[in-house]
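Okay, structure first, notes after.
The other protein chains are all here in position, but one chain of the complex has been omitted.
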Amino acid sequence: MMHLVSNSNLKETITAKQKLESFGYKSFMIMTREGEKIAVINVNEQIIKKIPEILQLYSSVNPKMPYILAGREIKDTDTVIDLNYNVKIGSPYFITIAGPCSIESEDQITKIAKKIKQAGGNILRGGSFKPRSSPYAFQGMGKTGLKLLKKASEKYKLPVITEVLDTDDIETVEEYSDILQVGARNCQNYGLLKKLGKINKPVLLKRGMMTTIKEFLLSAEYILSGGNMNVILCERGIRTFETETRNTLDISAVPVLKEKTHLPVIVDPSHATGIARLVEPMSLASLAAGADGVMIEVHNAPEEALSDGDQSIKPEEFYIIMQKIKKIAESFGKRILS
Amino acid sequence: MMHLVSNSNLKETITAKQKLESFGYKSFMIMTREGEKIAVINVNEQIIKKIPEILQLYSSVNPKMPYILAGREIKDTDTVIDLNYNVKIGSPYFITIAGPCSIESEDQITKIAKKIKQAGGNILRGGSFKPRSSPYAFQGMGKTGLKLLKKASEKYKLPVITEVLDTDDIETVEEYSDILQVGARNCQNYGLLKKLGKINKPVLLKRGMMTTIKEFLLSAEYILSGGNMNVILCERGIRTFETETRNTLDISAVPVLKEKTHLPVIVDPSHATGIARLVEPMSLASLAAGADGVMIEVHNAPEEALSDGDQSIKPEEFYIIMQKIKKIAESFGKRILS
Amino acid sequence: MMHLVSNSNLKETITAKQKLESFGYKSFMIMTREGEKIAVINVNEQIIKKIPEILQLYSSVNPKMPYILAGREIKDTDTVIDLNYNVKIGSPYFITIAGPCSIESEDQITKIAKKIKQAGGNILRGGSFKPRSSPYAFQGMGKTGLKLLKKASEKYKLPVITEVLDTDDIETVEEYSDILQVGARNCQNYGLLKKLGKINKPVLLKRGMMTTIKEFLLSAEYILSGGNMNVILCERGIRTFETETRNTLDISAVPVLKEKTHLPVIVDPSHATGIARLVEPMSLASLAAGADGVMIEVHNAPEEALSDGDQSIKPEEFYIIMQKIKKIAESFGKRILS
Partner (left out) sequence: MMHLVSNSNLKETITAKQKLESFGYKSFMIMTREGEKIAVINVNEQIIKKIPEILQLYSSVNPKMPYILAGREIKDTDTVIDLNYNVKIGSPYFITIAGPCSIESEDQITKIAKKIKQAGGNILRGGSFKPRSSPYAFQGMGKTGLKLLKKASEKYKLPVITEVLDTDDIETVEEYSDILQVGARNCQNYGLLKKLGKINKPVLLKRGMMTTIKEFLLSAEYILSGGNMNVILCERGIRTFETETRNTLDISAVPVLKEKTHLPVIVDPSHATGIARLVEPMSLASLAAGADGVMIEVHNAPEEALSDGDQSIKPEEFYIIMQKIKKIAESFGKRILS
């Protein structure tokens, strides 16, 4: 059972929230068109009666909508996440996350960060804990890489995002990164998701290669129901029979997700296709489909990259994509952060 | 073995073609950046030596490129297909095909045709021989429907397209339709494709639900190698595990196909998604991805349609999509036929 | 609407059938546990009242069971198809169909037929009209091959099966072959299926690579509703993301189909896996899963085969599989034809 508790008066809403918590219920402050409301999961109706500050009560029990906090039924306004350096993620902003697959050296990440800033990219990405199918492949620079990422972040005033692979590393990654990324292979690693529900930083959750849209939203719900309402969803291609591209970008998932959830939805055309030449058309198609942003692999020397060189574009190519995005974003009702 | 025979002089090229044919070889006139050339399949090199008009000879044998006539190696310019009423399909034009899934009555098809013309749609679609998974489902109006389609076509000066299901019906469909459509389930019906290679009208070939891009181009090659060079490819969604949409629109297939072939590539967002609300974002995404057009199901009363009502949009919605397409097409290097 | 008309008296059942047909209804004699019954599709209830020989009437309208004649609701006994040389297909018999992918010469087909007969195989297969993804690949020997197949059939007293690709070839294939095979790519070629509903020979229908079990049964229904009740279903692998095998043998489809339909269900492990070494374990697994037979590619010199050499096994290997099948069939409630 799920309830949405309403009260037009902010002070009373806060009081109601405090009382609910004194009875042991986890509650969530949610900004809707009607103002601040409280969402509570599995609350006992008798308890609610004891809280006079609660003016109205909605039951949102719906077997067809198994996720609650992620859904638009409970929150009808788009979630916008605030980051350092005035960066915002969520409709109507269209943001660009860019950077190398792996952080390889200070020189590499600094050079790329500079080019991304110059081109108008908003967030710097770089992997330092890498999920590789082979245990013998390069596993990333670890904490050393995170420090280099942070340094580049501060130098070019770009918030950063990096992947967290394991619950043991959450604290370290949280220290250095503005957003914590959960990779496709961990999309249903519920232990990890539960712990990310307890932290105070935004989480970017990638859709698994085998994850349905419904399961994807339920995975987001694992983080939300822990109390962390800042989740960004990322479509990055699903596994199909077609081998011409590495995965199949499920572009329809963008409007389907936007209809079902208030969370920001971005697309990763680099991992979805695995082919550098497809990054531009798929970035533009994502914008046209209603996405709130794209995440693009950019490397100064793709042919020498320690991982995923085939899908990385050069800074010059990234610059061209950014120019095109800036030119057309407004036609699709999107704003570019300057 | 395959050869491309070159000669800068058109008259000599034609003479060479005639001689090749007198030796029993099938040959194809192809317009490339260097002018008219002839493509011949499996020609004996001794024979070629007997034709002095042949100045140059290319071997295009390539095990990685099993289709020949469909490929850009042999023809480096985009194919543009001319239709009645000054309609052209192929880059740089972006065309819109629209109409009901099934032709149901004269009133229905006439009303819809009028709205499509008014909105700026270029080609009228309507099925009269319907491929239905159940033998007990409505199978279409047959020849009667084709006559109604033709009448609407003439009234509103819109070229028409309709599906041909069976080799027995080719002649009838050819009589009434400007383009013959091959449905997804017949994408590898080689008997049908071979016969469509012999007709003089353009063929729109839909990708099968589990046809790879390579197999799709090979199916086009069946038509091309019969002598019919006017083939339009249509991405209409592939079958995957995701059930939120009827099929998964493989948007990446658009730039992949455009890179490999000179044939026009269009997208059918209605069948790909099966959901009317997704038709607009997927149409815009197709344009952004580089498609040469879209094919959209439009019905005056979707809730009463005899087939595929869920995915049909209303004329008013089609009008809005057309307005958006007109506004942004140029940004993507495309021209709209006025 | 669909009806099953019952009468315990055979003579009256036949009279009822004749009267129904005099009113223009297509009707089907079906042998059930309660004796001969008549199935009629879409019959008007007023008409039925005019036929006193009809004792009982069942309505089998069921939106969850869109196929009627293929379903067990209307026919509760397993269909057994009688062929020449005392061969029977259908539970409780377990039959083996074997032979080369393509008929290549008289010597080839005769040698293989001899080995198959000696090993205990029941039916000889061999393709003469070949569906190839490339128009430039070997397309089969056509009618010439069929004559060679027929000759081998008579010499070794083995019924034969061969593929029909196109409606134009039905008459020719029907003349020479005991069973007409519809390939996976034509599983939803409804024009072909409708025409095969009118012939008097059994049809083996292969599941398409992208065909769901429900669509597969509906495709069978196209043949059955034409009046041809002798349909054999063949699971031959579906297309998935796994590339280690050519397709993925959907072994669960065997018991699912056996539960839903009275038609015989066989498995083609050669096409499903594309790997000769997997033919033995997958044949045994098919028997264990409840299949009514297997269809196996056998070639005297797989390495020289004109098509599908990788998946063909040698006669010696086929002999070993037959020995194992004979040894264990009884444990699975199956009878081997001697």
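For reference, chains read A, B and C in written order, and residue numbers begin at 1 within each chain.
Here, a residue touches a chain if its C-beta (ideal position, glycine included) is under 8 Å from a C-beta of that chain, and two chains touch if they have at least 3 such contacts.
All of these numbers come straight from a predicted model, not from anything done at the bench.
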item	value
Visible contact partners (per top-of-document touch definition) of the missing chain	A, B, C
Residue of C:Glu163, C:Asp178 or C:Asp250 in touch with the missing chain, whole complex considered	C:Asp250
Absent-chain contact - pick from A:Arg132, A:Lys157, A:Lys198 or A:Lys327	A:Arg132
Residue of C:Ile74, C:Met282 or C:Met322 in touch with the missing chain, whole complex considered	C:Met282
Given C:Glu34, C:Glu154 or C:Glu242, the one touching the chain that is not displayed	C:Glu242
Positions on chain B contacted by the hidden chain, ascending	210, 239-241, 243
Chain C residues that touch the omitted chain in the full complex	210, 212-214, 238, 240-245, 248-256, 259, 272-273, 277-278, 281-282, 284-290, 324, 327-328, 331-332
Chain A residues that touch the omitted chain in the full complex	41-42, 66-68, 131-136, 165-169, 185-186, 188-192, 194, 208-210, 214-215, 218-219, 221-222, 225, 239
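The working rule: only the chains that are shown with their structure count from here on.
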item	value
Chain-level touch network, classified as line, ring, star, complete or other	complete
Most centrally placed chain, judged by C-alpha centres	B
Interface residue overlap between copies chain A and chain B, same or different (over half shared)	same
Length of the line joining the C-alpha centres of chain B and chain C, rounded to whole Å	35
Chain A-chain C separation of Cα centroids, rounded to whole Å	51
Multi-partner residues of chain B (at least 2 other chains)	210
